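One chain of protein is taken out of this complex; the other chains stay put.
Right after this comes chain A.
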């Protein structure tokens, strides 16, 4: 019974569960993250990168982060590059 309730609570709304929100930080800058309801993502303000949340699971791999442009719209651009990889536009899969 309790198990079902826990899973519902996690997936029901936008964002992530409480345990994760207390523990997770940005993988690059180690600064706290904030949840952005509008785009369903975690934003690291220190380096202006947003990490998407898919199905309640935050995706905090540096390569998947998107750099937020100055005008606050999300542009699909790899946040961390490595010279031997071309990553163009990592879209969220709904």
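Note that a residue touches a chain if its C-beta (ideal position, glycine included) is under 8 Å from a C-beta of that chain, and two chains touch if they have at least 3 such contacts; residues count from 1.
We take it that contacts and distances are computed from a predicted model.
Selecting from "V-type proton ATPase subunit G", "Methyltransferase type 11 domain-containing protein", "AP complex subunit sigma" or "Casparian strip membrane protein 1", the unshown chain of this assembly corresponds to "Methyltransferase type 11 domain-containing protein" (UniProt protein name). By the touch criterion stated above, the residues of chain A touching the omitted chain are 2-3, 6-7, 10, 16-17, 19-20, 22-30, 32, 46-48, 54-64, 67-70, 79-82, 84-85.
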